[in-house]
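On to chain A.
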Amino acid sequence: MSLFAASLITFTLTIGALFTYLAIKSRDLLKATIFSAAQSATYALIFFLLMAPDIVLAYIAVAIGIYTVILLYIISKTERYEEVES
Partner candidate 1 sequence: MSRILSFLATFLLLFVVFIIASASISPMDIVLGLITSVIVAAFSSTLLIKEAPTKVFNVIRWAWAIAYFFYYFLIIEPKCHWDVVKRILHPKMPIKPGIVRVPYDVKSDYTITAVACSITNTPGTVVVDVDEEGKKYYVHWIDVKATDPKVCHEMISKTFEKYLRRVFD
Partner candidate 2 sequence: MNFEIFLQLYGYLALMVIMVISLYGIVRGASLIKKLIALTIFGDTANALIIFLGFKFGEIYPPVLPTLKPTLEDIAWFVSTAVDPVPQCLVITAVVINMAITMFLAFLVIQIYRLYGTTMVKKIAKLKG
Partner candidate 3 sequence: MTWTNYIAGLAALQPFLAIFAAFALPLISLLAKRRQIWECFTLTILLINFALSLIVFYYMYNFSCKPLLYAFGSWPPPIGIVYTIDRGASLIGLLINGLVLTAMIFSIRYMEHEGGTQWYYTLMLGFEAGMLGCVYTGDIFNLFVMLEVMSISAYGLVAFRRETHEAVEAAIKYAIVGSVATTIYFIAVIFAYGSFGTLNMADLALKLKDSTLPITGPPIGDILIGSTVFLTLAFWALSLKAAIAPNHFWLPDAHPAAPSPISALLSGIMVKVAIFALMRYMLTIFKGTIPTFPVVELLNYTLITMGVLSTILGSTLMLVQRDIKRLIAYGTILNIGYIAMGVGLANLSGLVASLFHIVNHAIGKALLFMAAGAYIHVTGSRDLDELTGVGRRMPFTTAAYLVGALALAGAPPLSCFMSKLLLFKAYLESGWLAPLVVVIVLTSVFALMGYLKVFYHVYAKQPTRDISSVKEAPTLMVVPLLVLASLCIVLGIAAPIIVDNVIVPGALSLLNTQDYVLAAQEAAKLIMEGG
């Protein structure tokens, strides 16, 4: 792990934390889905930088692809907005 890769990991993790926060906060579930896809992309880069090509392959397929698609399916079949609690 060189300094170069370590600083990249730091940068990427920060963005990932930001996206997680937004995904949890967002009331629009479609936006939350997209945020979680972005978060997955950052995680994929982290796994890549940590030298785990096998995981990157599996993780990209699962997190960017399957999760997002299945969440889109759910949202299209159910409802898009989370109701604000009174």
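In picking the candidates, the idea was that all candidates are chains of the complex that A comes from, given by their letters.
Miscellaneous remarks
Keep this in mind: contacts are C-beta pairs under 8 Å (C-beta built on N, C-alpha and C of every residue); 3 or more make two chains touch, one makes a residue touch a chain; residues count from 1.
This is a predicted model, so every value here is computed, not measured.
In summary, of the candidates 1, 2 or 3 that share the complex with chain A, the touching one is 2. The residues of chain A lying in touch with candidate 2 in their complex are 1-3, 6-7, 9-10, 13-14, 16-17, 20-21, 23-24, 29, 32-33, 36, 39-40, 43, 46-47, 50-55, 58-59, 62-63, 66-67, 70-71, 73-75, 77-79, 82-85.
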